[in-house]
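Structure in C-alpha cells, see below.
Moving on to subunit A:
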Amino acid sequence: MRDTPLSNCERDFLLKAIEEKKRLDGRQTYDYRNIKITFGTDYGCCFVDLGKTRVMAQVSCELVTPKESRPNEGIMFFNLELSPMASPAFELGRSSELLVKLNRQLERCLRNSKCIDTESLCVVSGEKVWQIRVDVHMLNHDGNLMDATSIAAIAALSHFKRPDVGIQGDEVTVYSPEERDPIALSIYHMPICVSFSFFQQGTYLLVDPCEREERVMDGLLMIAMNKHREICSIQSSGGIMLLKEQVLRCSKIASVKVSEITDLITKALENDKKARKEGRKCGFAESMPQERITALKTYETSVEMTDLTKQASDIVESAHARAEIALSPVLPAPGMGQVGTGLQNAWGLEDEDDEDDDDDEDGDEPEVTIVAEKRGNKEKRERPVVIISDSEEEEVVILNPESS
Partner candidate 1 sequence: MATVQLSEAEKVYVLHGIRDDLRVDGRSCEDYRHMEIETDVVSNTDGSAKVTLGHTAVLVGIKAEMGKPRPAQPAEGYLEFFVDCSANATPEFEGRGGEELGTELTNTLYRVFNNKRSVDLASLCISPGEHCWLLYVDVLLLQCDGNLYDGISIAIKAALFNTKLPKVLISEGEEGGTEIELSDDPYDSVRLSVDNVPCIVTLCKVGPRHVVDATLQEKACSVASLIMAVTPAGTCTCMRKVGGGSLDPESFFEMTEAGRRVGRALHGPLMALLSQEEALGQKRQKVGFLG
Partner candidate 2 sequence: MAGLELLSDQGYRLDGRKATELRKVQARMGVFAQADGSAYIEQGNTKALAVVYGPHEMRGSRSRTLHDRAVINCQYSMATFSTAERKRRPHGDRKSTEMSLHLKQTFEAAVMTQLYPRSQIDIYVKVLQADGGNYSVCVNAATLAVIDAGIPMRDYVCACTVGFVDETPLADLCFAEESGGGSSLALALLPRGGQIALLQMDARLHQDHLEALMEAAMTACKGVSKVLDEVVRQHLQEVSVLTGE
C-alpha cells in the first residue's frame, strides 16, 4: 500500500507555518518532542518513544568464530526492520532505500565510532568471540526514525548484559545467569544521532522533524555525536545544498541536544537499575498505564494564544466584508446548505454568527478558554476511566452511520 499523498494545500500550509517559525505541535525550532525511554524485563530490551514515533531495540548475543582479519575482536551486527505496522508505506521483506539508509547510518554511528570495546568480547582468540546483535523494530512512524533508532540502540546496548564465560583448557563454559552474574558490555561513549531537516533550500532548519515535516522537507542532515563533543558521523541526505556555516551551526546545536539526551538515557538506566535492585517490578509492562485504553489517549498540544485576540478580530473583519459583497442571500431550509454561483454560502453565514458572538466577548475570551482547559484537566485527573468510556461512546456514535 502506498502512502496517502500529501495535498498541495497541506504542503503549502506546512511550509508557510515553518516560514513563520511555527510548528504544528507548538514546538520551537530546536525542540525535541518528548522522549520516553523504557526497558523490558530482559536485559537489552528498550523502547523509545519520541513523540508518537516508537521503536524497540533488542540486543542478543551468541558465540561465533571471528572474522579472519580480526581474530580477537567481537562482532557487532545491526539489523533494522520497518514493519508495515509502523506505516502502511513500509513493505515487509523488501530492503527499501530508507532501510538501507537507516541501517548504514546506525552502523556508522555505533560500529565505526568504536563506542563498544569489541576486544573485550573475545573469548578464545581466533576461535570464539561474542557476536552482539542489535535488532531495531519500528513500531510507529511519526518522523525522525533515525534519532529514535540511535537512542534505542545505544540505550539497549548499555542495558544489555551478556552471560559470563569460563575457560578451562580447551573447554568454554557459558554460565547461566543463576550461576554467575551476567556482565554488562563496556561502552566507551554514547553516540547519539541528531537529525536536522532543511526547508526552502536550506533557509529554515528544524530539529527532530515529525512525519509531516519530513514529507515537505528538502533534505536531512544527521550528525551523530557523543557528550564529549566528538562527532562520530555526519551524513547529509536528500538533494539539499548546504553551506559550511550551516553545518557548523548544526554541529553546535547537536552537541547541546546530545548532552541532554545522554543525561536522559543515564537517568533511565539508573532508574531501571534501582528498580531491579530494590526488587520492585520493572520492565515494559510496568511502564504502561493500567486499566486505560491507550489508543484513545490524547496528546496535549500547547497552543500559542498570544495574538489570538488580534487574529479573531481579523477574521471577523474579513467575514463582515464578505457578507457585504453577497448579493442576495438565499435562505435555505433549516439544516441545509446551498452552494453555487451567486449564492451565499449558508455555512459561511453560520460561521459568521459564531464569530459575532466571539466578537462580543472578545476581551476576556482567552482567559475563558484557559479556565475551561484547566477544568477539563481537573476532571480528567479525578475520574480518568469515566472520561475515556465517554469518548468511547462517542466513537460508537460516529462509527454507526458509516457501517449502516
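As a selection rule, all candidates are chains of the complex that A comes from, given by their letters.
In this text, a residue touches a chain if its C-beta (ideal position, glycine included) is under 8 Å from a C-beta of that chain, and two chains touch if they have at least 3 such contacts; residues count from 1.
The structure displayed is predicted, hence computed values, not measured ones.
S.K.: Out of the numbered options 1 or 2, which touches subunit A in the complex?
M.R.: 2
S.K.: Show which residues of subunit A lie in contact with candidate 2 when the two form their complex.
M.R.: Listed in rising order, the residues of subunit A that touch candidate 2 are 95, 97, 100-101, 103-104, 108, 112-114, 219, 221, 225-226, 228-244, 247-248, 251-252, 255.
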